[in-house]
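With one protein chain removed, the remaining protein chains of the complex are shown where they sit.
Think of it as A, B and C in the order they're written, each chain with its own count starting at 1.
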Amino acid sequence: MHYEIEIAGRLRQVAVTRTGDGFAVAVDGRLRQVNATRIDAQRWSLVVSAESKSDMPARVSYDVVTTPGPVGGALTVHVGSIPISVVVNGRRRWRRRDEGAGSGPQRVAAPMPGKVVRVLVAPGETVRARQPLVVVEAMKMENELRAGRAGTVSEVHVREGVSVDAGALLIVIQ
Amino acid sequence: MHYEIEIAGRLRQVAVTRTGDGFAVAVDGRLRQVNATRIDAQRWSLVVSAESKSDMPARVSYDVVTTPGPVGGALTVHVGSIPISVVVNGRRRWRRRDEGAGSGPQRVAAPMPGKVVRVLVAPGETVRARQPLVVVEAMKMENELRAGRAGTVSEVHVREGVSVDAGALLIVIQ
Amino acid sequence: MRKLLIANRGEIAVRIIRACREMGISPVAVYSECDRTAPHVRMSDEAYAIGPSAPGESYLRIDRLIDAAKRSGADAVHPGYGFLAENEHFASAVRDAGLTFVGPTPDAIATMGNKTAARAAAIRAGVPVVPGSEAALDANVPDAEIATLAASVGYPLLVKAVAGGGGKGMRTVTDPADLAGAVRAARSEAATAFGDAAVYFERRLVRPRHVEVQLLGDTHGTVLPLVERECSIQRRHQKVVEETPSPVVSPALRASMASAAAAVAKAVGYTNAGTIEFLLDENGRFYFLEMNTRLQVEHPITEMVTGLDLVRWQIRIARGEKIDLDPVLLLAPRGHAIECRVYAEDPDNGFLPSPGRITCLRTPSGPGIRDDSAAAAGLDVPIFYDPLISKLIAWAEDRPLAIARMRRALDEYLVAGIKTTVPFFAWLLAQPEFIDGRFHTAFLDDVLAARNGRPFAETTAETEEIAAIAAAIHTALSAPSTGDGQTAAGAPARWKTEARLESLRGL
Partner (left out) sequence: MRKLLIANRGEIAVRIIRACREMGISPVAVYSECDRTAPHVRMSDEAYAIGPSAPGESYLRIDRLIDAAKRSGADAVHPGYGFLAENEHFASAVRDAGLTFVGPTPDAIATMGNKTAARAAAIRAGVPVVPGSEAALDANVPDAEIATLAASVGYPLLVKAVAGGGGKGMRTVTDPADLAGAVRAARSEAATAFGDAAVYFERRLVRPRHVEVQLLGDTHGTVLPLVERECSIQRRHQKVVEETPSPVVSPALRASMASAAAAVAKAVGYTNAGTIEFLLDENGRFYFLEMNTRLQVEHPITEMVTGLDLVRWQIRIARGEKIDLDPVLLLAPRGHAIECRVYAEDPDNGFLPSPGRITCLRTPSGPGIRDDSAAAAGLDVPIFYDPLISKLIAWAEDRPLAIARMRRALDEYLVAGIKTTVPFFAWLLAQPEFIDGRFHTAFLDDVLAARNGRPFAETTAETEEIAAIAAAIHTALSAPSTGDGQTAAGAPARWKTEARLESLRGL
């Protein structure tokens, strides 16, 4: 089986073959012997060894948890306690939320239900990447929603004091 | 739905009806209002109230875990941390293992794989209820297997020093 | 006390249930709609529904709480922290219903809830307060008078809401030209948040630390202060890491802060557990900031170094018992304790809340670790409440060992399904400033601003490769073609490891 796997913006070619007591996995051509044992639907124990001792010590043990991500083909893979966003065979559909790059309008939506306590930009205003746009109060905290990248505010759909549902469109930046 | 439920040797008639926000459950004719919420396949949260305040305080909360027992219809129900053996609609098939009553030969089998370190009875010997019959070493402990009730040893299938599998027949008592 | 109603939820309700169990008191829970299966409901003896999920319709409804207490036959009420814990009307309503309130008197709550009244009490007790205006500025004070007052306090200053808390209704003013606008903004925010537009001024100290003194007061006139807590690690005025003892407080300073704290508490006839918050400047001078008239979120670290059970003491004091503790031992901490407040927030996305279902949970354990939590795999973190899912506490013989232990525990801590602040804490506890104890209340906001959103959970070439391998194997073994799998983005389906591994032999 062959997969294209994207992590942190970089695509890897991964080939998986069943072997005697596990899998041979080639990541961009580098081969690993992987003893993979499933604990339950989400949890895996991997014991990985390299072909040669040079780049990875023998029999390295990893506790891994895989959970479905927000879109098809996306997974969150915890290696130890570190969550890593992974996309399998999905590079055309997927885009990192906080990546500076990209084109087309940015549509800033409410990530959770809450109350708009401050609107910090007006239509026509230019904004920098990561500039705060709107403050939404939810879960007893004020949360700043920021611009993903620089641009000009083209639409403001909320005013201070209104309640918004999760997913409600707040701001559009061109 | 109506069930015959046996706990600690006593049979109860239990009727379950769906109500607005839970169940009406009659146990031997005594009615309880039960708000039952399932946490997962095994876990339940019950909030139980009585018809009148006299025999049970209002809105008693229980954390309950139900796991399948060794035979069909048998469950282990943990109420809090107390495990309780329960048989649903199965009174004819089921018999408590350590109950003194009963008839027919007792077949004493190894409950776990191990090594027989002592055989304490011989064919023809009479034994009391709970008398030790065989000592099996398993999980680093010596474990005494005892007679469920009084009788006469008719068969001894093991000798000291042999290894036995789980379920191996060791002793028969008439 | 025979039966105690807990007017709260989450980890603090669980904490109070545990104290009840150890004292032979029957705990009674209340719950909103979304909390029906929450741990505090399942661990209590009785549980009463008190309304919809929004706090204003359930946990903040005094009438429903009193009604639940009466229906259960409880003889006492514990408010926990947050919700109605510092609401004098709730304390009064509990008393009026003939029940014991596990907390201070309504008068003490009211006095300390008003920041200018609290400052006045501290001044009366001879305790220094942060220089500032002594009277509240209501809406009809003319701008000129405000400017004069501000000049007498000195710049930079803070405009603060009299009824404030949690950084709301607060503005920093460095340039006198910004004063009028800042006062207007703070007043409007305060009016919205607290229904009270009054504000006052405080001089802004340079790089202050937030150091607080826990104390216990009984109904027989005894007030005993305990070793201080260092709470300077804050994000937007919210504590995120606390430790005790403070890395910068000497025994002499401890003794002097402790007696100042006791003096303030005695001045208002304080009973039960409470905390006096101070600001400590770079020259070792401290100033009364405010008093929290309730159990603090961070009380466990004090329990770790003193050995006391503070909830047990709250209940004993409410029962009228005398405090019979050795005052000297209470100021002699044993070892060092640190708490990390684990929140359902995404630290890599501006700490936005991350409610949802916890699909997998591995909590740390072992020597020196305590996890006060109400989280469990399969349960939802609701959107309606504070997103605190667990308080992770590490104790060790000294501060470096406690930090090492906390980092070990954070490595063990795995929460899948939602984002949490665990990776943020793993980063923070490795920072030289934290390790050296060189920080102040603005430290965290400053370094967060300087990082400009760089992710905390930094991946390495090794972890990325393992993630790729795991994702590939997971996908191979979960492919629909095995006939027994799970869909790419869906929930796990009928599940047998053996069958699945068998099926892969055909790959």
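What we mean here is this: contacts are C-beta pairs under 8 Å (C-beta built on N, C-alpha and C of every residue); 3 or more make two chains touch, one makes a residue touch a chain.
Predicted model, so just to flag it, every value in this text is computed and none were measured.
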Selected from B:Gln42, B:Thr126 or B:Thr152 as touching the chain missing from the view: B:Gln42
Selected residue (touches chain absent from view) among A:Met1, A:Ala15, A:Leu31 or A:Val47: A:Val47
Hidden-chain contact residue, picked from the options C:Gly335, C:Gly350, C:Gly437 or C:Gly453: C:Gly335
Residues of chain B (touch criterion as defined above) contacting the omitted chain: 1, 3, 5, 7-8, 10, 12, 14, 16-18, 23, 25, 27, 32, 34, 36-44, 46, 48, 56, 62-69, 71-84, 86, 88, 97-98, 111-114, 130, 138-146, 166
Those residues of chain A which, in the complete complex, touch the missing chain: 35, 37, 39-40, 45, 47, 57-63
On chain C, residues whose C-beta touches the chain left out of the figure: 14-15, 18-19, 21-24, 43, 300, 303, 307-309, 334-335, 363, 365-373, 396-397, 401, 404-405, 407-408, 411-412, 493-494, 496
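Basically, only the chains that are shown with their structure count from here on.
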Selected interface, A-C versus B-C, where C-beta contact pairs are more numerous: A-C
CA centroid of chain A to CA centroid of chain B, Å: 49
Length of the line joining the C-alpha centres of chain B and chain C, rounded to whole Å: 46
Separation of chain A from chain C, taking each centre as the mean of its C-alpha atoms, in whole Å: 29
In chain C, residues with contacts to at least two other chains: none
For chain A, residues contacting two or more additional chains: none
